[in-house]
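So that we are looking at the same thing, I have put the structure below in structure tokens.
Only one protein chain is missing from this complex, and each of the others stays in its spot.
Letters A, B and C mark the chains as written, and numbering starts fresh at 1 in each.
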């Protein structure tokens, strides 16, 4: 059986193709189940992963056309990175979405991806620039499952 | 929606950890479903993939500890490669399993992996040597799904 | 598992409410289908709509943005929107977004029906 002490890495590279984020969620589900994360945690990771993937699909303008995903699992946590070699963006210039303003019609309905990642993961760090975007997200193991 | 004309590649790297072949089958299932392979074909690919993975897990003696899987999908077929950087083996020296001999107790019960791959895929090619083992398997699209 | 999405609509025989039952991944396409169904119901005069997500355990932010459009439309007609059978992740997300201030969330479809009919 798996022992949580040993760090493990799984890498997945997917092409920018509609719905290909589903390949990522299915890989995540299988890997995190083997690594004994709880169902709720797995579900949260899957949703954060979807947001990172569809952002790369929609916004990266990557010519090279792939999204690079890495799962790094150790005793304490999952570290998940999602990287594209696209155009990047100014992380400081993304406005926080407001439902009130959206319902008032004063801002577009979209724009929930980054806040979803932040809400579902324990930590989210974004590195973005002309060389592309790399998101590093962390999900800590629940106490019980770390034992 | 996906158009079968464009070739697509998905790569997955998994560590040698018991049951980690499940991550590979779940990735395969999601990718091949998106790429419109039939359920029966997907199931056959999953079983062939399991055999290639567990062989690498059990027999490769890889120090580096990973199995490298690539799905290459085009209009005509899936080309699936499974590679390890282990010790390799003499493909010509693997005896064909015989159920009669196994039931007579004159050969070990095990030894069905390679013939399973051959039976479930349209083509299987093994390249093995001191640098490791690389299996290339092909599953052709069924006529209807290629349209 | 795959990305297919289906929708069913059930209307109260007395015309008091309608239920939109989703099945599958709510991405842009799934969201659009829900939006179309809801807008049709609103056009038919329904002011109480329940969206049953029991068979949709995965949703993305593009799909969610369509739900906001539905809320916007319902606000115009002073209607009531309710959701039922949310997974914990979806509930958490709706709460984070503030969506639960504009739509009620119920465990079961039956609870949701009673909810939208209360103080009617």
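Going forward, a contact is a pair of C-beta atoms (placed from the backbone, for glycine too) under 8 Å apart; a residue touches a chain by one contact, two chains touch by 3 or more.
Quick caveat: nothing in here was measured; it's all calculated off a predicted structure.
Across B:9, B:43, B:74 or B:127, the residue that sits in touch with the chain not pictured is B:43. By the touch definition given at the top, chain B reaches the unshown chain through residues 19, 21-22, 25-26, 40, 43-44, 46-47, 50-51, 54, 97, 99-100, 102-103, 105, 109-113, 115-116, 119-120.
Criterion: only the chains that are shown with their structure count from here on.
Averaging C-alpha coordinates per chain and comparing to chain C, the farthest chain turns out to be B. Remark: chain A and chain C have CA centroids separated by 26 Å (rounded to whole angstrom).
Separation between the centroids of chain A and chain B, computed from CA atoms only, is 28 Å.
Listed for chain A are residues 19, 22, 25-26, each touching two or more other chains. Listed for chain C are residues 1-3, each touching two or more other chains.
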